[in-house]
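For reference, the structure I am asking about is given below.
Note that this complex is displayed minus one protein chain, with the remaining chains in position.
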Amino acid sequence: MIYSTLKNIKCIVLDVDGVLTNGNILVTEDGQQLRTFNVKDGYAIQYAVKQGLLIFVITGANSLGVKKRLEMLGVSEIHLGIKDKLTLLINLLSKYKVNKEHVVFIGDDMPDYQCMEYVGTAIAPADAIDDIKKLCQYISTRSGGEGVVREVLEKMLKLQGKWHSDFFLQSI
Amino acid sequence: MIYSTLKNIKCIVLDVDGVLTNGNILVTEDGQQLRTFNVKDGYAIQYAVKQGLLIFVITGANSLGVKKRLEMLGVSEIHLGIKDKLTLLINLLSKYKVNKEHVVFIGDDMPDYQCMEYVGTAIAPADAIDDIKKLCQYISTRSGGEGVVREVLEKMLKLQGKWHSDFFLQSI
Amino acid sequence: MIYSTLKNIKCIVLDVDGVLTNGNILVTEDGQQLRTFNVKDGYAIQYAVKQGLLIFVITGANSLGVKKRLEMLGVSEIHLGIKDKLTLLINLLSKYKVNKEHVVFIGDDMPDYQCMEYVGTAIAPADAIDDIKKLCQYISTRSGGEGVVREVLEKMLKLQGKWHSDFFLQSI
Partner (left out) sequence: MIYSTLKNIKCIVLDVDGVLTNGNILVTEDGQQLRTFNVKDGYAIQYAVKQGLLIFVITGANSLGVKKRLEMLGVSEIHLGIKDKLTLLINLLSKYKVNKEHVVFIGDDMPDYQCMEYVGTAIAPADAIDDIKKLCQYISTRSGGEGVVREVLEKMLKLQGKWHSDFFLQSI
């Protein structure tokens, strides 16, 4: 991992399908599309929010369940059903006065392409498509839904001295 | 992959269970049979439809959820509960005036056997049954539900110069 | 596989959890316990029933969804919530006048122990517990829910000349 960069990150932007999930959708007979989330990702997200890290979620998916799960974790900027992710991202960074060099974007497929070119640090799960991986500063050893977000957030918070300083001295 | 062939494909015919899904069915107490779809497959299907590729789905499954998911992706020929797939396929190719040499069929089990013998290019997931694999011009490295359809469609659209020409020059 | 034995099998007895499923149960908030079945297993079961093979399901599970799925596949002897599997099995074999030497039992855990000692041929998935595997004449390379039943039924029907003789000459 790119230690020096992660130390200065202020904002993490996450895609949902293939990043927070394994990219699978369970379809019910009445047309609901249900997703599966990872508890270790969830633990790190709620912890990072409490430590003051900015976490944005920008996804093409449009699901009330996704919204409820992310709200429960304390994410305040949850943007569903987004087609032009880059325009939204630029507006959000302007609103929160964050320089794009201090932003990580974790994505896995073409709708994330432009955002991942734009931000300072692009990270992809191991099973992202090849054209996305080529853009990345770091590719996780984990696939989507298997703790990619946990890995990045835990490493980042440890580097910033914010990971459970109550329990143990930071080991990096 | 068989590059020269894929360049001339006009129509892709897909089975559902074991191709668009991993072959698992979640059974609810009231008898619903729920399936899991892959978002990367879905992205490629809706993109291919927009590029004018013909996509037919022919399945023995009879599920409203499957229908809704495929409609959402823009697939217009969705045929559920089909026992004699070959007769239907011949009728569809006649209706759309497509030569069977310009057709790919992706299937994994005995109900797909006759169609896969019939079309120009038969493709199977890595976990298809052996008797189906023997018929194939190409066997994917991916199992059903793990992006077989994405792999084929992305490769085909790149060969035909139709994959995100807005984002980058085609690399094959 | 034990070819000579499988050629003379008249009856297959199946456990559900860990054999027809991967042993996972999805629990809903209102206490439903949902299971996942394999379509390739299902195809072989309905086909075997049509060829006149006896298929019994004996399980400790008590789920209406399991019953509906198996009925749809044409299984007539479906016994749910069974604690003493051996007594039931002996009664069923007596009712259908089947010699225990012509019976396969596929099981994976302690509740199957006595039945698997009793019948002529005991088969286990790759992820059965060790004490069950020690009883077996054959251990599948597949885990529960990943096509164990399909593997056994297809092999058996091919050996008996009953597998899709319409499509191709039998290859064993």
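Observations
By written order: A, B and C. Residues from 1 in each chain.
The rule is simple: contacts are C-beta pairs under 8 Å (C-beta built on N, C-alpha and C of every residue); 3 or more make two chains touch, one makes a residue touch a chain.
Predicted, not measured: the structure shown is a model, and the values here were computed from it.
Just so you know, the chain we are not showing touches A, C across the whole complex.
Interface note for the absent chain: among C:41, C:109 or C:146, the touching residue is C:109. Only one residue in the set A:5, A:32 or A:51 touches the chain that does not appear here, and it is A:32. Although one chain is hidden here, its contacts on chain A can still be listed: residues 26, 32, 34-40, 42-43, 63-66, 68-69, 145, 150, 154, 164, 167-168, 171.
Mapped onto chain C, the footprint of the missing chain covers residues 17-18, 21, 23-31, 33, 108-111, 113-114, 129, 131.
What we mean here is this: only the chains that are shown with their structure count from here on.
Taken pairwise by the contact criterion, the protein chains link up end to end in a single open path, with no chain closing the loop.
Note: centroid distance chain A to chain C, computed from Cα atoms, is 44 Å.
Between the CA-based centres of chain A and chain B the separation comes to 31 Å, rounded to the whole angstrom.
Counting only residues that touch two or more partner chains, chain C has none.
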